[in-house]
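All protein chains of the complex are present and in place, except for one that has been dropped.
Labels run A, B and C following the written order; every chain starts at residue 1.
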Amino acid sequence: MNRSVKVTIWNEFRHEKTNEKVMQVYPQGMHTVIGQAMPENYTVTYAALDEEEHGLTEERLQETDVLIWWGHVAHDEVDDRIVQRVYERVLKGMGLIVLHSGHFSKIFKKLMGTSCDLKWREHEPNGERERLWVVRPGHPIVEGIGEYIQLENEEMYGEHFDIPQPDELVFTSWFQGGEVFRSGCCWNRGQGKVFYFRPGHETFPTYFNKDVQRVIANAVGWAAPVASAAPVYGNAKPLENI
Amino acid sequence: MNRSVKVTIWNEFRHEKTNEKVMQVYPQGMHTVIGQAMPENYTVTYAALDEEEHGLTEERLQETDVLIWWGHVAHDEVDDRIVQRVYERVLKGMGLIVLHSGHFSKIFKKLMGTSCDLKWREHEPNGERERLWVVRPGHPIVEGIGEYIQLENEEMYGEHFDIPQPDELVFTSWFQGGEVFRSGCCWNRGQGKVFYFRPGHETFPTYFNKDVQRVIANAVGWAAPVASAAPVYGNAKPLENI
Amino acid sequence: MNRSVKVTIWNEFRHEKTNEKVMQVYPQGMHTVIGQAMPENYTVTYAALDEEEHGLTEERLQETDVLIWWGHVAHDEVDDRIVQRVYERVLKGMGLIVLHSGHFSKIFKKLMGTSCDLKWREHEPNGERERLWVVRPGHPIVEGIGEYIQLENEEMYGEHFDIPQPDELVFTSWFQGGEVFRSGCCWNRGQGKVFYFRPGHETFPTYFNKDVQRVIANAVGWAAPVASAAPVYGNAKPLENI
Partner (left out) sequence: MNRSVKVTIWNEFRHEKTNEKVMQVYPQGMHTVIGQAMPENYTVTYAALDEEEHGLTEERLQETDVLIWWGHVAHDEVDDRIVQRVYERVLKGMGLIVLHSGHFSKIFKKLMGTSCDLKWREHEPNGERERLWVVRPGHPIVEGIGEYIQLENEEMYGEHFDIPQPDELVFTSWFQGGEVFRSGCCWNRGQGKVFYFRPGHETFPTYFNKDVQRVIANAVGWAAPVASAAPVYGNAKPLENI
């Protein structure tokens, strides 16, 4: 995490304005809690659905190394043109961290090529226990993390999770109610890297958890663009005599 | 290949009607040459762009175990609703074999989540040599195939090929002009299997090649649906007391 | 599973002779229970540690399409020359199914290149609940299997399981005591296929479970050799003029 990275944290930012329970947990929005947890050498900016162009102008995306995405009730309100813009930036190298209910966001489904569907359960009133086991020790995303992360109150997400086989599977969750879930997954898309991280139901203080914060910060470092040559596509002259 | 499979071969079927060179090579269309090469225990039907619903009605797709796709100049004419229909069938288990210029079809790009772009060259007048090396001996798709398949006259496709990392890489091509290409690639999407196979430029008699035919037939067998339980998605009751 | 396959089931076959509890569950040995569950078109033979050459002569292995392996207390008694012989047959295409405590067998560790270590717990007196979730629906190994397999009494194996990333992850287990485990894993080695399947502690009647039997039978079909060309290694003349 000793690398300077420009992070944009995108939050749908609706629950925090309409649901009293969420207001109490995240009065300034989930994005600010995540942002304040980023290391000092990261430059953090925020964007939200209700801003113009959802806060994701072409200029803003060009200035973004890694985009963090939290959405839930308003996936359909995200403009397809903005989704296309984010998609193209990912293929050109921008990292993307998709959190929790973002599994059903347009951008995640477009990058995965699958339905991204799953089982879920919001056990009243306090959710249930989740234990995220590290199945890939030594991966940069688990730097500083123990053998597992335990969260006492979370929504359940269960298999089958309809995603392409992850290029790297980092976490697998155990749930109190009897399910498992591939909860930390890496993929490559074009020159970009995508990380899905499961925890973060809006009514629980999950993003205050130090381990969860550390994983997100690590993932940003892992997903930051690498300055390799952009591939050239299209008609090509031979490199050998034929 | 001793398994009964229902195959639908979809061909854009435009070049064969408009380009004299292609007419000569494939007077009845590429699809029929491929279809006639399928083993006897496969049931083969055909579909084409200019049929109603492109020949891919809901009923037809329900009756299809594996769909083979060849398209090129008219990708944009494929109706988005039909693309969505094929996509949903793949996630439910239908196999999909995408050939050659099908890399730019709507359905392949939608399933991959990437641009599927590449380098290409049509060396006049006779193309160039391609040698498809088997990099995964023992895979069902190379049953009966030697260490490589050699094609004297083909269009070149070169890296970088903008696809997600294949779940299994079966062939890698060498081209006379100096390029390489991941030319036989497997992915899983939902309950379905996808195989991309590179050769098959319309002006060359590639689909008459016995090895190419064998690979396609093998791929159909590999991609045929498996009768496992369809996953249940959505709200789920706990399996344990919580 | 409609394919004829020659299966050899290798069992250490010591617990069944010395431990009264195991004697009661498997009076003829675990191998015979597994063997009797194989489909009719499979040809089943047995081999055990205490036979000459552990029952795995060169001739026997040449006649074997897929080898099933159960071992536990006597891994060290397996002769290194026999391990080498099995290893070479796998690289030449023989399938290998490694069951439960076979994770610590010489042959599995040699093929994996890792320690294959894990967490374990034998909860007295009746073990604990394991639920094996299918994370790859549509895979040939889960044909006929539901969304999960539930076993009421099993030994626990927990992550981290020190294996190379599986080429395909088919099952992930939930355990009552709070752990998860990658419990059905596929790898390719040379021309051969390897499947590790977790359940089967000797004191529980796991191999009488119809789902467990079905998975093993499916895995045998999946792992059966494919008649592709054996690669040629060593000094090679150029295929092009240089």
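Heads up, the rule we're going with is that a residue touches a chain if its C-beta (ideal position, glycine included) is under 8 Å from a C-beta of that chain, and two chains touch if they have at least 3 such contacts.
None of these values were measured; they are calculated from a predicted model.
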{"item": "Omitted-chain contact residue, chosen from C:Val22, C:Ala47, C:Val66 or C:Leu111", "value": "C:Leu111"}
{"item": "Residue among A:Glu51, A:Glu88, A:Glu122 or A:Glu168 touching the omitted chain", "value": "A:Glu168"}
{"item": "Touching residues (missing chain, whole complex) on chain C", "value": "91, 110-115, 117-121, 123, 128-129, 156, 158-160, 162, 164-165, 167, 176-179, 187-190, 231-240, 242"}
{"item": "Those residues of chain A which, in the complete complex, touch the missing chain", "value": "2-3, 93, 131, 134, 136-140, 142-147, 167-168, 176, 188, 190-193, 225-232, 239-240"}
{"item": "Residues of chain B in contact with the chain not shown", "value": "131, 133-137, 147, 158-161, 165, 168-169, 172-175, 178-180, 182"}
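Criterion: only the chains that are shown with their structure count from here on.
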{"item": "Inter-chain centre distance, chain A versus chain B - centres from mean C-alpha coordinates, in Å", "value": "32"}
{"item": "Centroid spacing, where centroids are CA-atom means, of chain A and chain C in whole angstrom", "value": "36"}
{"item": "Chain B: positions in contact with at least two other chains", "value": "167, 176, 188, 190, 231-232, 239-240"}
